[in-house]
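This is the structure I want to talk about, given as structure tokens.
All protein chains but one are shown in place.
On to chain A.
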């Protein structure tokens, strides 16, 4: 189905970003325009999601060039759910950022770069061929390099150097993988690749390229190759950290899901098994990191890593139930990670320190903050009826049905580690002696709790309103589980 609306998630943030460059000094204008454009984007995405759920996957052949020759944008339910979550998370993080990031950064093109990063993320979700995936990855990464180093503090610069280097090297490997794949198949369009590989069979060479691509995406998604993540995500201001934690690794995960459900699904015994064990190793190592540290930001960053491992189990199991669980958990994780980072940011802002041992008793003056953190912690660990529960339940259900007992067991054990690590934050930060009177606090929470409350309500809503959300998640899992649906939508319209 050709549909011009598909371009809107790219066009709205791109044009807004360009427009905002001209209003560098007028911070008020920048804020109003940013809020407005994100609301507009949300509306466009909701309309598009409704159309996709009624009429099936929507595509747009850019410039009228028919696939597989031209560039094609494909909006299926999986991509759209992630886009919707992206918009909501960005909206809340930006609202939070208005009060915390500070004028200096805002004057130096903070909002344009946030918009350009959104363009890259949206593009990665929507694109229908491998090379444009590379291009949109780079759009997203370039903006994230700027956002991570914006402000020029020592820690930021030190971490951004490593982050930039690792991402440039992995992008080069991505180009090499694209080259090999093009040499073997003669096409880069996802749907066409899928058809061609299904016809000729996935031989050893293609499997090797697939694993090579997995390596590239794994670096971006922090799947086992996560060494850059804790430092990089601890460096920038908390509102930006929250966006990174909620969005950037998800793009890498989306790429893994897209390529390994649509194109390289023939040798599941090799590739999907490998993904599963990578996920197990990631969960264990991330869990150890989360339990070990007493630095609030590091604990939260390691929790990002654990979630990556867990989501990959759904792909390793590769049944419709497990895939639905992964999608559900992916959406939940975007919302709850943003919430946790924002709440953590308030805690750090109030006490002026990252160290858990130096904070205490905050619940006396900030009961709402405390209980929201408690809620987020339980949602993250997957306690019913909050949002994490259904995703975990479905993924583990799928894993146990198919006999992946070790993966299911590690998933459950690391849930406990997650719960322990966030409860450690809660107990140290909110219980005990109250060391901080209202006058001693380094900043006020005025206006900061509202964006957090939106995310908290959404998290509860995702858990309680399963029946309502389930329709969409099942549609997304159906497309992932049956590549023919995607191919038909792209190649025969």
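Note that in this section a contact is a pair of C-beta atoms (placed from the backbone, for glycine too) under 8 Å apart; a residue touches a chain by one contact, two chains touch by 3 or more; residues count from 1.
Heads up, the rule we're going with is that contacts and distances are computed from a predicted model.
One subunit of the complex is not drawn; among "DNA-binding protein", "Proton-translocating NADH-ubiquinone oxidoreductase, 23 kd, chain i", "Thiamin ABC transporter membrane protein" or "Na(+)/H(+) antiporter subunit C", its UniProt record names it "Na(+)/H(+) antiporter subunit C". The residue touching the chain not shown here, chosen from A:138, A:267 or A:488, is A:138. The chain that is not drawn here is touched, among residues A:35, A:171, A:319 or A:445, by A:171. Listed residues A:295, A:441 or A:488: the one in touch with the omitted chain is A:295.
Mapped onto chain A, the footprint of the missing chain covers residues 131, 134-135, 138, 141-142, 145-146, 149, 152, 154-155, 157-158, 160-162, 164-165, 168-169, 171-173, 175-176, 178-180, 182-183, 188, 231, 295, 355.
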